[in-house]
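Every protein chain of the complex appears in place save one, which is left out.
We call the chains A and B, going by the order they appear; numbering starts again at 1 in every chain.
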Amino acid sequence: MKRERLMQWLRSPRLWVAALALVAMVLLPLWVSEYVLGVLTIAYYFGVFAMSWDLLFGYAGEVNFGPTFLIGIGAYVSGMLNIYTSVPMVLCIAAGAVAAVIAGVLLALPALRLRGAYFGLVTLVSVLILQTVIVLFASYTGGEIGFSVPSILSIDSGVNYYYALAFMVVSGMVLLAVARSPMGLILQATGQDPLGAQALGFNVTKHKLAAFCLSALFSGLAGALTIFYLGSVSVNTVVDLAVTVQIIIAAVLGGRRTIVGGALGAIFLIVAAEYLRPIGELSNLVVAAFALIVLLFIPDGFLGLFPRREARS
Amino acid sequence: MTLLLQVLVDGFVIGALYGLGAAGFTIIFGVSGVLNLAHGGVMVVAAMVAWMVAGGILHASLLTGVVCGVAAGMVTAYATYYLVVRPAQRSRRIPDEEREIFILTATLLLGIVIQEGIAYLFTSNPVTVPPLVSGVVHVFGVRTPTNELLIGVISWVVLGLLWLFVNRTRQGKAVLAASINPHGLAMLGFELPQIHRLVWGLYGLLGGVAGVLLATFEGASSGLVGGLTASAFIIVVLGGLGSVPGSLVAAYVIGFMETVTAYLISPAIRTLPGMVLLLLILYVRPQGLLGRR
Partner (left out) sequence: MNTSARKTIWTLGSFLAAMVLVAGVALVAPAAHAKTKAPIRIGVIAPFSAIDGASIINGAEMAVDEINKAGGIEGRPVKLFKYDNHASATDAVRAFQRAVKQDHVVAMAGTFISEVALAIEPWSARLHTPFIVTGAASTKITGEVHNHYARDKYVFHNWLNSDFQGRVVCDFAKDELVGKLGYKTAVVMSEDAAWTQPLDVSYLKCLPKAGLKVLDHIRFSPDTNDFTPLFNKVESEHADVIIAGWAHVGVKPTVQWHQQQVPALLAGINAQAGASSFWKSTNGDTEGVITGTAGVSGAAVTPKSEPFTKAYTKRYHTTPAYNAYSTYDSIYMLKAAIEREHSTNADKLVTGLEKTDYLGTVGRVKFYGRNDLYTHGMEYGKDLVQTVVFQWQHGKQVPVWPHRVSLAKLEVPSFVKQHVAMNR
């Protein structure tokens, strides 16, 4: 039986396409310029932001307007540790991720009692408060301007590319595994019918909290890695609401409730921004308008264009 | 003493402006169940058009500018409804249980489109609409720009007219009824699409007036779209979604808190106490101060 499934799996043409493409992703640095690698590096980190967001939006049905609260905490905690202490960079990054999870729990514990717009508002306000606090303590945080961190991951574009690729692939696999696990199904059920799920005996809050923590972990980690890639941390890179909007656009474009769609959308977004560079200031408008059209007419995103095999209940 | 009076005068004006901006936002929610996250866009478009016509580019009269600005606010509101909200409400591809978050996201994106469009056409630098009246008056010894007081008065006149409309006219009563139970109203023979058209027009009018008034006082810029939306969102949730009186109370609570903070502590953290209060209230009483649901 097991062997039969394995054989079936091996015969699937998708597997070979996928494997080939993944190998290509790994080999990409051999034949593209450093510049393209730089663009994709950012896109991969952004992909993790969007995938983490999708776990809450797509599965738990919570519209989180504050992904940058988690990302920002991860980035600022790790960045400030790096600048004010002699803690090695790896520990700074870990500390940033832990801080993001703690902040996420503090925010989520009460917030998860709220639904829909109320939850959205609380998460929105959390970002605004974080932003105010950063500006208020400008002498420590660099305020509006931010600061440059002494350590960076690597100068080499190829190395940075592989860090980002590995990070995205691992995050994507963990997030996908969770989303496809019973927990993901429960989340999905609570997103669609919270009372029903509760009536079935599921501890809705517990599962949502777990999802939130996971989202926070990867958001914080990605935030910390991004700043050690860029070599600087500032409000408009990791906290500003404009970043939130980009994350939402990425996840929506790629296709919600797919996890991978977030990464796909992020890559599309960042690459599109490069192509739209000639139209200058209009590029943000075009991207937002395009996302709006996708949202209204193909609400399942790019991946929605490819019908899934499994029946949706 | 002077300080107290300054806070009172300033808080009165700020609260009135906030209330006016939030009133339309909450009515839309009551009737259509829509939280329009492009709300700031309606206000800023109105302000920019008023500035373009009366101030910077066309040099027409101030009245023409104000009228054009408010009209532009209404056009934006209708565009929001017909191009974004209604398609999202009717799309069969969007599952019902996710419609709310889809509309939230769609209007958020529309807000970005408006913001970027304004930045492209008018640059991202702020502009101000010429004051309705110039000069200053002394209110209990506090020198206040006449325009500022006039803004407060106009806001209250418009809110008064809104009250009269809702309580004294047939159409207004229908709007009120629709906000309580849209389906019941449809059964009574009212055309719901007509009600929606009316409500979104009303919303554009209120948002437009608020936007133009704000721009004569504090100025407006593309970057303000998000902040104005957040501020209306906060006030409306604090007051209880769908409750106009609640919004007015909340507008004044926030307005005075901000003013007191700005005067006594620092303008840098002006918005902080309001946001913290919002979090506390949401945790204790999620339906807001005067909310029903």
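Here is the rule we go by: a residue touches a chain if its C-beta (ideal position, glycine included) is under 8 Å from a C-beta of that chain, and two chains touch if they have at least 3 such contacts.
Since we're looking at a predicted model, the values are computed, not measured.
Undergrad: Using the whole complex, pick out the displayed chains that touch the missing one.
TA: Displayed chains contacted by the hidden chain, ordered by label: A, B.
Undergrad: With the full complex in mind, choose from B:26, B:105, B:147 or B:229 the residue touching the hidden chain.
TA: Only one of B:26, B:105, B:147 or B:229 touches the chain omitted from view, namely B:147.
Undergrad: In the full complex, which bits of subunit A touch the chain not displayed? Write them out.
TA: The missing chain touches subunit A at positions 5, 8-9, 12, 14-15, 17-22, 24-25, 28, 31-36, 38-40, 42, 132, 135, 138-139, 142-148, 152, 155, 157, 176-177, 180, 230-232, 234, 236-237, 242, 258, 260-261, 263-264, 267-268, 271, 274, 277, 280-281, 283-284, 302-303, 306, 308-310.
Undergrad: Even though one chain is hidden, which residues of subunit B still touch it in the full complex?
TA: Touch set of subunit B with respect to the missing chain: 2, 6, 10, 14, 55-57, 119-120, 123-131, 134-136, 142-145, 147-148, 217-219, 221-222, 227, 259, 262-263, 266-271.
By our rule, only the chains that are shown with their structure count from here on.
Undergrad: Touching subunit B in the complex: which residues of subunit A?
TA: 57, 61, 63, 110, 113-114, 116-118, 120-122, 124-125, 128-129, 132, 135-136, 191-193, 241, 245, 248-249, 252, 281-282, 284-285, 288-289, 291-292, 295-300
Undergrad: Subunit A touches which residues of subunit B in the complex?
TA: For subunit B paired with subunit A, touching residues are 35, 84, 87-88, 91, 93-95, 97-98, 100-102, 104-106, 108-110, 112-113, 116-117, 119-120, 226, 230, 233-234, 237, 241, 268-269, 271-272, 275-276, 278-279, 282-283, 286.
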